[in-house]
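Here's a structure for you.
Complex shown without one protein chain; remaining protein chains in place.
Entry: chain A
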Amino acid sequence: MNRPYLKPMGMRKTRRIQDSLFWIILSIFLVFFLFIFFWMFISSFKPNLLIVSDPPVWFFTPTLAHYGEVFERNPFARYLFNSLTIAVSSVGLSLIVGLPAAYSIAKYKQDGLALALLVVRMLPGITFLVPLFIVYKRLGLLDTHAGIVITHILTVLPLIMWVMIGFFEDVPSELLDAALIDGCSQLGTMIRIMIPLSLPGITAVAILSFISSWNNFIFVLILGGSKTMTLPLAVYNFLTYGQVNWGALCAAATVVTLPVLLLALVVQRFLAGGLTMGAIKG
């Protein structure tokens, strides 16, 4: 049907001009939005003398010295471990608690609970931080992994529930009714039908909430310390303590950002859906 060779000459030409124009504009956008990552990445391999040169140097012999500084002179491996364990545990716990609740809100149309959830999602973390700080200090939870995981649940749980309500609502109710008629229990329909059918959504939300926990800064800034130092806080300390070493800073920033960027690229199929689901629905 759409055979370009059947179209008159002029139309084909404008089409090609339009196409190349489109790609040019798109490339400008991409450079605009992604330049910072490129700059961070190449600066992390640049010898210190060249980093501060003006005009900037684009070609150089890469060095691993900055990564050496990050991993050898600072316990970045431990910070990495902290970030990872805190993110995985808070996401795991929130999934266990949040999925049934999200299912219930979607299935039984518990709009009151949904509204409460929306309010919770809107509030900034600092609303809860003063009391938590006092309570933690009394209970000895400051600078403990358990304490930090609990606070991360504060942001991760509402996120998981909010996005999953939308996904659960999308599963056609006929499937559930069919399972019920076949003698499946209510709980059984959730575990055997709803959860498997929503697996792409669950993957998406798990990754999104992993990223949100990984990126979190303010909780560990206030309630954490040297034992629970996560990567974002470590990067921040790089900036504030001692003289600023740009190369090492770029290397540290790369170490924090790269896992998230790679994760986003690997699961790109689910990502856009997960990000917009919470906004468009509900």
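Quick note on the criterion: contacts are C-beta pairs under 8 Å (C-beta built on N, C-alpha and C of every residue); 3 or more make two chains touch, one makes a residue touch a chain; residues count from 1.
By our rule, contacts and distances are computed from a predicted model.
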item	value
Hidden chain of the complex, named as in its UniProt record, picked from "Sugar ABC transporter permease", "Hydrogenase expression protein HypE", "Hydantoinase B/oxoprolinase family protein" or "Cytochrome c oxidase subunit III"	"Sugar ABC transporter permease"
Candidates A:Leu123, A:Leu139, A:Leu175 or A:Leu199 - the one touching the absent chain	A:Leu123
Options A:Val70, A:Val91 or A:Ile105, residue touching the unrepresented chain	A:Ile105
Of A:Val70, A:Ile86, A:Ile150 or A:Val163, the one touching the omitted chain in the full complex	A:Ile150
Chain A, residues in touch with the chain not shown (by the definition above)	22, 25-26, 29-30, 33-34, 36-37, 39-40, 43, 52-56, 96-98, 100-101, 103-105, 108, 110, 113, 116-124, 126-135, 137, 150, 153-154, 157-158, 161, 181-183, 185-187, 190, 211, 214-215, 217-218, 222, 231-233, 235-236, 238-239, 246, 249-250, 252-254, 256-257, 260-261, 263-265, 268-269, 271-272, 275-276, 279-280
